[in-house]
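Structure first, commentary second.
Apart from one protein chain that is not included, each protein chain of the complex appears where it belongs.
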Amino acid sequence: MRIPCPICGERDRREFYYKGAAVALDRPGPDAGEAAWDAYVYLRENPAGRTRELWYHEGGCGAWLVVTRDTVSHEIFGAELAGEADV
Amino acid sequence: MRFSGLRVLWEGLTGNRGWEPHWRDPAPKSEYDVVIIGGGGHGLSTAYYLAREHGITNVAVLEKGYLGGGNVGRNTTIVRANYGLPGNSEFYSHSLKLWEGLEQELNYNVMMSQRGVLNLFHSDGQRDAFARRGNAMVNQGDDAILLDREGVRRLVPYLDFDNARFPVHGGLFHPRGGTARHDAVAWGYARGADRRGVDLIQNCEVTGIDIENGRVRGVQTTRGAIRAGKVGIVVAGRSSQVAAMAGMRLPIESHVLQAFVTEGLKPVIDHVVTFGMGHFYISQSDKGGLVFGGDIDMYASYAARGNLPAVEHVMEAGMTLMPMIGKARVLRSWGGIMDMSPDGSPIIDRTDVEGLYLNCGWNYGGFKAVPASGHCFAHLMATDRYHEAATGFRLDRFRTGYGIIDEEGTGAQHNLH
């Protein structure tokens, strides 16, 4: 698997750390309530198909990325810096 | 038809013409008391125990592909009860007891082989963590022995004791653990359920779950609508998709776990050996292939196939631990889709929809759970009460924080368990 790091270019999957769905970008406020926090930390859409997810270029530039990828075909559609990604 | 050595002899002498189908292929009826979605190990054992323990036989198991085609037919066949935390302890202990009588119970040789499971440790800290776990096993009534380095050497002399990156300090041995013939477990339960009247319906994919006023009424399938009083979702690997049909979002992320088998070899590994530092576990099948695996590929996937980094990591772990396997050749690799839960433990529970039950989140420990999972899920579906061995697998534990069962201690990141 090859991941296109916006900073380093296409690199082997070995250089990256996977965190999970990009929902983690959308951190609720401290008072958002039980349901919002449950959804944020635990519940997952978990689609069979296209999804946005978080990868960390740990063995490279250290950037956190939002990668758009298909969980069935493993096709990768693109990657952007997490700090610049839409929530 | 009852299976036995005599039957095999008789059939052999009469041209093997008398064998009967293991199960029928009935057309789906329009209504059942219970519909089980998913004809894998867990679904089939649920149906079996619904009939066997609760006399509920008007049951259909709906399978979108072929029976036993999911993870029960695609794993490393390890059976063990070596968990350390309450919730898991009693459940896997219960499961192991069911395994121990399974051939006789099912009249089917699932080749449960209690050859012993050895977990290696490589530091004092790991030793103490294993001691804690081993003591929990004994507290539960299961067996555990703490071996020092020499004890491990006597058991498995072929490990690299001198040069390995993480030298072996000792191990936790679980003599009653072992392996079983994975497909046979699915077939044995299928045959047993079928004989008790359960309809096993293959090539029947559920496309919708009918809910009225908060109560389940049945399912829509590729072979028509089926009404049902109760519906159980037992589709690890596709749990999120099926639960979504009932408007639910689950604490599950799907990941691919690869496993491997080598060409056949004369007997060389007599136990199940687990190398925690390298995420590596291995046993040898009765046919002679080394069956082994490691960690998940670590990214969400429904592909049932993996990539080379995970493959190579497993092989590297094998080479540092037991370099005598180097000349064995990997014949086949495969991938299964794991329901990864946020604490690494499963869910067996009711849902907010009356009559709809959920069994999922087996991470990569589902195979050994097959008997107890079905047994406890059938109990829950039949009686609406938790079975005493499965009171901890509640869906709401993440929301409330009560009873989170995180054996690895890695927290709410699904792929870390």
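By letter and in written order, the chains are A and B; residue numbering begins at 1 in each of them.
In this text, a residue touches a chain if its C-beta (ideal position, glycine included) is under 8 Å from a C-beta of that chain, and two chains touch if they have at least 3 such contacts.
In the analysis below, contacts and distances are computed from a predicted model.
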- Note on the structure: Among "ATP synthase gamma chain", "Amino acid ABC transporter permease", "Sarcosine oxidase subunit alpha" or "SufE family protein", UniProt's protein name for the complex chain that is not shown is "Sarcosine oxidase subunit alpha"
- Return the single residue from B:Thr46, B:Gln114, B:Thr274 or B:Ser341 that touches the missing chain. B:Gln114
- Give the residue, chosen from B:Ala328, B:Leu356 or B:Cys376, that touches the chain omitted from the document. B:Ala328
- Task: Identify the residue among B:Leu98, B:Ala164 or B:Ala193 that touches the chain left out of the display.
- Result: B:Ala164
- Query: Please identify, in ascending order, the residues of chain B that touch the omitted chain?
  - Reply: 3-5, 7-9, 12-13, 15-16, 19-25, 65-69, 73, 86, 89-90, 101, 103-104, 107-115, 122-123, 125, 127-136, 138-141, 144-146, 158, 160, 163-167, 181, 183-184, 187-188, 202, 262-268, 278, 284, 286-288, 303-305, 307-308, 311-312, 314-320, 323-334, 342, 397, 399-404, 406, 408-412
- Message: Suppose we count only contacts with the excluded chain; which residues of chain A make the list?
- Response: 1-2, 10, 12-13, 17, 19, 24-25, 27-30, 32, 34, 37, 40-41, 54, 56, 58, 62-64, 73-76, 81-83
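Following the convention adopted for this analysis, only the chains that are shown with their structure count from here on.
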- For chain A and chain B, what's the span in angstrom between their mean Cα positions? 29
- In the complex, the residues of chain A that touch chain B are 1, 12-14, 18-21, 34-35, 38-39, 41-48, 51, 53, 69, 71-74
- Item | Residue numbers on chain B that touch chain A, as the complex places them | 238, 240-241, 249-254, 298-303, 307, 309, 342, 398-399, 412-415
